[in-house]
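All protein chains of the complex are present and in place, except for one that has been dropped.
First chain written, first letter: the chains are A and B, and each begins at residue 1.
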Amino acid sequence: MSDKKPVIITDAPAPEGYEGEGFFATKLSSVIGMARKYSLWPLPFATSCCGIEFMATLNPTYDASRFGMERNSFSPRQADMLMVCGTISKKLGPVLKEVYTQMAEPKWVVAVGACASSGGIFDTYSVLQGIDKIIPVDVYVPGCPPRPEQIIEGVMQVQALAESESIRRRDTPEYQALLDSYNISN
Amino acid sequence: MKDNSLSNILNQYESKEQIDGQLYTLNLGPTHPATHGIFQNVLTMDGERILHSEQTVGYIHRAFEKISERRNFAQITTLTDRMNYCSAPINNIGWHMTVEKLIGVEVPKRVDYMRVILMELARIGDHLICNGVTGMDSGAITGLTYMFIERERIYDMYEQICGARMTTNMGRIGGFERDLTPKFHELIKDFLKTFPPRFQEFCNLLERNRIFMDRTIGTGAISAERALSYGFTGPNLRAAGVDYDVRVAQPYSSYQDFDFIIPVGTAGDTYDRFMVRQQEIWESIKIIKQAYENLPEGPFHADVPEFYLPEKADVYQKMEALIYHFKIVMGETDVPKGEVYHAVEGGNGELGFYLVSDGGRSPYRLHFRRPCFIYYQAYPEMITGSVISDAIVTMCSMNIIAGELDA
Partner (left out) sequence: MTNEFVLEAITREFPDSVISSSEPYGMLTVEIKKDDIKKVIHYLKDSSLEFNFLTDICGIHYPETPEKEIGVIYHLHNMMTNFRIRLKVFMSRENIEVDSMVDLYAGANWMERETYDFYGIKFKGHPDLRPILNMEDLGYHPMLKEYKLEDGTRTDKNDAMFGR
């Protein structure tokens, strides 16, 4: 789990390892990557219409808990993935930054919908033109609103990232520089 | 039963110092699992009792009214979707009716009946979310998960009409862009046959449930006089005892042809709001059945070529169709000057559109009378003196949708 490019896989094979009778030996990073990937707990930061599509993703027809998102945690400390669904206005920007800062590492951010990605159809004085103006974003899911299948594809991309990143990505200088550019201190 | 008067609470303390030492401030929101939407309440509490609450809204203000001064009339439909996004067709159709009133167009009967079917489906969808979420926030999550499956079937029907699930942009000024497809007929017959027994299961889960009734009866009550003074409309007002429904008071889109009752509560508390919405779902099913069985034949749009896009085959072959197409898409159509106010019964109450036109391609002023914004003012009065769990259930039963609150 070092410099591999993230690849979406739709089945769940065992990681590469050495197998024998009653034991299976593999790298610790592969196991941790697999565990992180299949147990992402989202923080639904649902503001508007995309929030209803997110609720539809969680409910039985499109069931997101198949992907490990069983427990939606509204407490930032207990969540892995911040899913920003809906329009973020300038009034809400500091709140979003506060929630992002309070989340514990490792954390990923998914911008669901056109409004979170770039301001969407609301090019006005009061709407933040994309949440990447204030927090770093990992996956953008465009759409107005995106279909639940698209939201699930976004989650699977985060799964691919979670599996293929190094455990200590957050200590790298590039990541520190990224956070500094947003004025977020750890 | 609970005694909610504030003076009763403050009388329990012996001195002002005791009061000052015991009160604390709790911030409910803006992001909170129970606030379905983004709005903030800062509560001053004593233990679990709420003594005072201060609200901040505007966290999702998207300046709809200013945007609509820039866009032409057909483009504003996409904005109206995003106000009350749980029942978007009602907003779309209400806007189209406002413009039709301005330009003086009468739509055929078939369009009226189609509109009624879609508006009642939207109303069912909106009430299903509200009641499911009221159940979820009092602990019964199962009801919500089952009712969302029914909402998916409503979405399938929207997709047959306009191609989109939730932000529908449905219909055109003058009618609809296409007639009902055979698949839509199949889906709606299936819905009318299989939805009532499944909805009955949801009713059985919560309506006479001892725990749910104990949590909701008596909480968040408001009297009819205060509700009228605050400007309540819709199920919240009907739960307080006033039988005002825009569909009956000023019938639009042939609602006078249908036979339905207006359910009215007595106490104006959370349980009454829940039951009024439940009964309205049954009434909507009745209306859809009547509208679908008596659906008249005829054109699916009015004859208003200045606003209704012509058939694409005609655009390539006929001169007038080409000119109309150009004028509509570029927004060069002439609109009469004047001002009009039109109201429809949205999921939350009287959704009004006040349109001032100066003859140009876009409105001079468009104001949305949003029911959520107007009745959310009363929330502090409804929760003062109750415990915080009652405040949460009250907020859910009021069906506050952030898109409509801030617009």
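As a working rule, a contact is a pair of C-beta atoms (placed from the backbone, for glycine too) under 8 Å apart; a residue touches a chain by one contact, two chains touch by 3 or more.
What you see is a predicted model, and the numbers here were worked out from it, not measured in a lab.
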Touch criterion as defined above, residue of B:L28, B:M45 or B:I67 at the omitted chain:
B:I67
Option from A:T26, A:S73, A:T101 or A:Q129 whose C-beta touches the chain left out:
A:Q129
Among the options B:T25, B:T181, B:T194 or B:S229, which residue touches the chain absent from this view?
B:S229
What residues on subunit A make contact with the chain left out of this view?
90-91, 118, 123-126, 129-130
Subunit B residues touching the chain left out here are 57-58, 61, 63, 65-67, 69-70, 101-102, 226, 228-231, 242, 244, 249-250, 338-341, 343, 350, 352, 354, 356, 365, 367, 369, 373-374, 376-378, 406
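In this section, only the chains that are shown with their structure count from here on.
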Between subunit A and subunit B, what's the gap in Å when you average each chain's C-alpha atoms?
31
Taking the touch rule as given, give the residues of subunit A at its contact with subunit B in the complex, in rising order.
45-49, 51-53, 55-56, 59-61, 72, 74, 86-87, 89, 91-92, 95, 99, 121-122, 124-127, 144-145, 147
Applying the document's contact rule, which stretches of subunit B touch subunit A when the two form their complex?
30-33, 36-38, 58-63, 66-67, 78-79, 81-82, 85-86, 129, 144-146, 148-149, 151-152, 165-167, 402-403
